[in-house]
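Working notes, structure below.
A single protein chain has been omitted from the complex, and every remaining protein chain is retained in its original position.
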Amino acid sequence: ADPLKVAAVYTVPIEQQWVSRIHKALTAAKERGEIDYAYSESVANADYERVMREYAEKGNALVIGEVFGVEQAARRVAKDYPDTAFLMGSSFKPQAPNFSVFDNYIHEPSYLTGMIAGGMTKTAKIGLVGGYPIPEVNRLMNAFIAGAREVNPQASFTVSFIGSWFDPPKAKEAAFAMIERGVDVLYAERFGVSDAAKEKGVLAIGNVIDTQADYPQTVVASALWSMEPTIAKALEMVKAKTFKAEDYSVYSYMKHQGGALAPYGTFDDKIPADLKAKVEAKKQAILDGSFVVTVDDAEPKSSK
Amino acid sequence: MRLERRESVPAWASVAAPLAAVAAALILCALLVAASGAPVLKAFATLFTGGFGSRFAIGETLTRATPLILTGLAAAVAFRAKLWNIGAEGQLYLGALAAVALGSGPLALPAWALLPVVMLGAALAGGLALLGPALLKTRFGVDEVVTTLLLNFIVLLFVSMMLEGPMKDPMAMGWPQSAAMLPEAELPRLVARSRIHAGLLIAVALAGLVWLLKSRTIWGFEMRALGANPRAAAFAGVPVGKVVLRVALLSGGLAGLAGACEVAGRAGYLTLDMSPGYGYSGIVIAMLAQLNPLGVIAAAVMVAGVFVGADAMSRAVGVPNYIADVLVAVSLLCMLTAMLFTRYRLRRG
Amino acid sequence: MDLLDLLLSAGLWATVLRIATPLIFGTLGELLCERAGVLNLGIEGIMTLGALVGWLSVYQGCDLWTGVMLAACAGMAAGLLQGLLTVPLGLSQHVTGIGVTLLCTSLSYYVYRLALPQTTTPPSIAPFAPFGDGALADLPVIGGVLAQQTPLTMVALCAVVAIAWLLYRTPLGLAIRMVGENPAAADAQGISVTAVRMGAVMAGSALMAVGGAFLTLSAFNAFFFNMIGGRGWICIALVVFASWRPGKALFGALLFALFDALQTRLQQGGDSGIPYQVYLMAPYVLSIVALVVMSRRAAYPQALMIPFRKGER
């Protein structure tokens, strides 16, 4: 059979962590010969609807993207093209018959990385640097904080938003400022934070992607997001002509391998064994459903 | 070699110049397209069909032209009076903010009255945003290029604060976006399965009105006199301060309306990434139109068409879609140069 | 930590210098252009171009200083374009500036994507390292601050002195100031207004591009879309703030950076109930306030934004 025609519409460049996960999964599928993949990146809010329509008009079977901010328009397009499958990053519900949603629900591994952070900090001061306090970011930070608190109830947290998605120098400065305040473990939501940690010899926790190879002495652990399960499921449904409006969020959960704790790698022997054991136990509890990480979208605040 | 002003613009030049500009822009961009290994001729074909070649393309071009006409008018009005308003982007966002604040439910107004109130409110918000810099200019002599530029950042942060704070839509799952406009406060769509909305009519009508104001009324006379020679205008009795403030309200108001038309006609609610720099593009459009309000319509449609077409082209031939902005920029610069040569000729010495 | 401790900490001042460095380059570059009578609104794009070219050449194997030089050359090329449009052709400086910004920005992104079509994490380079412990670190008081800086910051500080010397102590500087004040006067004394303005715009643009390259070669190690993030526009405001004087430009850049650095630290000082946007706004609001306070004393280059066409009145 001909490869399935799939198109993606991204509002940011494909280097952005979040989108890079989708792009990577789709590129892999393309390389396997499964799909024909086209994409547009950095599509402005005002253009998003047009690009979606263009791809739908061109006969793509599946259109993927993130519609935060263009929810209404995207749903209008889906209504106009009932034969096209739409799988969109969104905080909202799916829309029958052809508009499915997903999101980066990796709060579970974030909780685990929080535990590691709580165990590794010597000053009991942990810093978090984010772009904007949006739900996608908040829920991971909150899970991280909860995890750290479980291991280290005295830990205090400093949270800072730089007001930009792409300003590593600024993220770096925010991280430097935290290190000056005694923070010794940093949650690196943005690019730039790990660099500050590396320069100052403190630890960092990765988010969404594994960057330990670049920072072997710095990045202790990372909460990974993997879009492969989500994409695989969607492709399967489209091929079988059974695609319908569904919430794909669960495919980002650990039990579907959508979320994972990165291997400890260079830190394998630097993390205390009892901490590792605690994390392992919690991981099992999450997987077997006996522990549920709360999804908390409220903006995290610095401790007093 | 030097440039010498022509006594009159020869007819052939006003036709040949834009054509030459487009040709030059295309040749320059052909090099870039070729650099990525894509087929150049196919790229050009899709460029035109993508911008103007189908019902869908024309609809998209006109949709994009709508806010551009309004911000283009905003710049044309201000620049004509030598008020260098670089802040249309901020004024646009404040207009949009006012529109959603008024149009998402708090007013108990009959349906027919709501939309006009929303539009007026947005215009007023945009106008007030420029009034500040205008007052600083007239009272303290503070350079408005800088203040309006800086205000763009302040306004954007303010809108962000509103959208994450008091104006956040509780139904938006925590996303920083405003509540949706009420259906009565939305601008109707003009064509089925297309995004063209009544904002286009508003924009075109306003271009006509601004032209009338500029060239036929005593207010327009005052604005032009002030722009051309402030000292002579003041000497003749033009109330300079008042005129500057009037121009500020009008220019900012037009930019504010651009924001209102975007939320009420296209987006439905306000987010922080609503405008891809429409405010800045307005300046470009105003200058392409040589500050002529009716020319603004043509310039806006052209700029919108080039962008929409080039964006479609990038997908059709598989080149990075940043080419669309490159092509817009190159055609703009070529167009400006070509227009110069309709007014000037090269002469030895 | 109270404000006084904060103001006395070496970390704060190290941060201030780092944040200020690209602003110093950009402001000096813009100042040079404006002193010659050209408002260069292309700055935001030229900084982006510099950031890309500097980074990409290092990524392709050049050494860091070559990267800086190539960034400067790219800036010069962009300056050549902006200069040709505004000086001999005399087009509106607002609109060409915006056009050049759009062109340089989108061209940078296009080239980046052509060069690196399939990246999922931004590739990085080994950037300039801070001086660290050494002779500099042993200096009293400022040693701790300087040790954390990279060579480009020193270049920026030297550039302030060099530009000031150029403008006020050399015939070329006098020519630059003269073409910005009264081009007809310079022309009448046999100075080519076109050449001086073109040169100033190109040199200024080269400085801006180096400011951009600082972000990818010193402050960070990768190129990002939107990376300049309005720093160029800030420089335009800083030039006015500085009344077109290099020394004051340095002061303005440091002041702005101080607001920015304090803003980060105050924001981290615990939940004060103040939205974070208020902190981010502070530098812009304070810039406007400063402009109002000093507006009466600002002496514009008289021919700023006015094209000079020989033989036209």
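As written, the chain order gives the labels A, B and C, with residue 1 at the start of each chain.
Here is the rule we go by: a contact is a pair of C-beta atoms (placed from the backbone, for glycine too) under 8 Å apart; a residue touches a chain by one contact, two chains touch by 3 or more.
One rule holds for everything that comes next: contacts and distances are computed from a predicted model.
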Chain left out of the displayed complex - its UniProt protein name, from "Multicomponent K+:H+ antiporter subunit D", "Branched-chain amino acid transport system permease protein", "NADH:ubiquinone oxidoreductase subunit M" or "ABC transporter component": "ABC transporter component"
For the chain not depicted, the shown chains it touches: B, C
Option touching the unshown chain, where C:9, C:120 or C:182 are the choices: C:182
Full-complex contact with the absent chain, from B:14, B:54 or B:229: B:229
Residue ranges of chain C at the interface with the undisplayed chain: 169-175, 177-178, 181-182, 184-191, 196, 299, 301-302, 310-311
Chain B, residues in touch with the chain not shown (by the definition above): 7, 216-219, 221, 224-225, 228-229, 231-239, 348-349
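One rule holds in what follows: only the chains that are shown with their structure count from here on.
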Chain contact topology (line, ring, star, complete or other): complete
Whole-Å gap between the CA centroids of chain A and chain C: 35
In chain C, residues with contacts to at least two other chains: 109, 277, 280
In chain A, residues with contacts to at least two other chains: 42, 133, 163
Contact set on chain C toward chain B in their complex: 39, 81, 85, 88-92, 94-96, 98-100, 102-103, 105-107, 109-110, 113-114, 117, 230, 233, 236-237, 240, 275, 277-278, 280-281, 284-285, 287-288, 291-292, 295-296, 298, 300, 309-312
Contact set on chain B toward chain A in their complex: 56, 60, 63-64, 157, 160, 164, 172-177, 180, 193, 195, 262, 266-269, 271-276, 278, 308, 311-312, 314-315, 318, 320-322
Chain C partner contacts - residues on chain B that touch it in the complex: 2-5, 32, 35-36, 79, 84, 86, 136, 140-143, 145-147, 149-154, 157-158, 160-161, 164-165, 280, 283-284, 287-288, 320, 322-326, 328-330, 332-333, 336-337, 340
